[in-house]
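Accompanying notes for the structure given below.
Here the complex is missing one protein chain, while the rest keep their positions.
Just so it is clear, A and B label the chains in written order, and each chain counts residues from 1 on its own.
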């Protein structure tokens, strides 16, 4: 795809400064841009690159004052960052636009597809599956019986969705993600073995969520494991059975949430965090990476860190002293010695 | 599937109290049950729901004493919980029952399938593979050359089993699980690069095990990585080369076991635990979530926590004091000051 400075300026409602006919076919950072690249300048920290960049076109803020000559054609807009981001979004939509049904794919007779579907080769769509409009189902995706998928949702290659799960609209699920696998429920038997507790619930993933690659969300024992609207889950996350993740909560990679725990709205969990089962985390809670939460957090907007997690500020102080524990013990031993000497002197 | 109260009571050897002809088609929790749902009451904590539930049928203990009127039809049995669980198991077996060979699938000429197989579309079965009776191989499963699969085993979508591995009977492997990938073995070379140590062993998974979604079990360098009978592994677990996991051991999600370590029987490891390589963990050991085990545990039934892990009870005491480290240092500084003043006073 080639675009001229003029075309881009028209799209962004901006003004061209330089050659309006110069064309670009790629996006690049300003410090890495070469001929044929479109870039942007928003952060003043990078301002010096405007004079050295080889990018053909740079989008800049309308109030940028130049102090030297510039090779690139500039497009001046109100907000260079948000203008560039909306270009990125359009670019990505064009790039990832796919339609049609590739062969061989497997679509059960009782499944229904909406308007303008993409079904990649080797995708599997089970019985009674309902797929909305503009859904993209990449190769090697597995959709079990009775699953429903909302409009404008994208399932990247190799996503596996077990039977009876419900996926909302405008959802993005990345490659290798598993939704609806059995919860980890086993009842100890007298002979030391474990009997499986059947997991007959499902997973409900609401609208506008994004779920990372190779993340796993287990189905509920009964009822539903629920991922609320707007939740963003990173890669390699474990969500156990009957968990509920509140609206607009964001969870970083490799974090695990144990069974039946309820995470509130607008919570932010760092990477590699662990949360035990059967607790509640209040709305707005923020948790440092690698923390371990082992009890209910009642107070909204609490900041926590450490394993087991405590208030973040006190955790920081304990960390500092932990690093000085050998010194602390030395000081203690000195006092003991001093007092012992005093006793001897008496 | 519709069942009447009478049919269910006959199956469970129970007594109907209410309308014997009322029918149910779904299972639900007592607090969420609606018309057409079957539920159960076992935990006295939930007893009040028996008077308010909209479930059509509720299975209860035979000694339940009612203090008010009840809308639902009751089925009285000896043990409501275990009766309900056996119903769940039957329900799930019916629900997940699949037979036949879907097309297109890839079955090598030299592979042998047992009685009543299910082979999903896009499943791949390599050369000389031996599959037992009643095995379910879901879509996108890969079974490498010379693998054997025991009777009644289920491989959910996208399971990948490398060549030469041995999977027992009554095994369940969840979606995306990888069995038999190369162990992580590299020999440092003089030029700073690493030469691969070929991994020519395999993985042996014994009977009645269950392995979670996206879990990885590496093949042995030589010999076998072994998962003993009855082991339950949760999701996203890493089992390195030449590890052995003892009978009926249970491991929660995101835990990792490094190479050549031997975990005993009836061990319980929490989530996100790490165990270093080349050590032994005694039978019955129990380890808290997020712990790190860095030495052999000789004493059976030890309870451990922390990273590095120590006896759980002492770990708990250390954790409490860790949270009070700033206070501890303040007290120490006070003593130092006090003693310094005394010296000055002399």
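Heads up, the rule we're going with is that a residue touches a chain if its C-beta (ideal position, glycine included) is under 8 Å from a C-beta of that chain, and two chains touch if they have at least 3 such contacts.
These numbers come from a predicted model, not from an experiment.
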Among A:11, A:27 or A:70, residue touching the chain not depicted: A:27
Hidden-chain contact residue, picked from the options A:49, A:138 or A:194: A:138
Residues in chain A touching the chain absent from view: 27-29, 32, 85, 88-89, 91-92, 95, 102, 104, 120-122, 138-140, 156-158, 172, 174-176, 208, 210, 212-214, 230, 232, 234-236, 247-248, 250, 252-254, 265-266, 271-272, 289-290, 307, 319, 322-323, 325-326, 328-329, 332, 335-336, 339
Chain B, residues in touch with the chain not shown (by the definition above): 104, 106, 122, 124, 140, 142, 144, 158, 160, 162-163, 176, 178, 181-182, 184, 186-187, 192-194, 196-200, 214, 216, 218, 222-223, 236, 238, 240, 254, 256, 258, 272, 274, 276, 292, 307-308, 310, 314, 317-318, 321-322, 328, 331-332, 335, 338-339
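The working rule: only the chains that are shown with their structure count from here on.
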Angle, in degrees to the nearest 5, of the Cα rotation that carries chain A onto chain B: 120
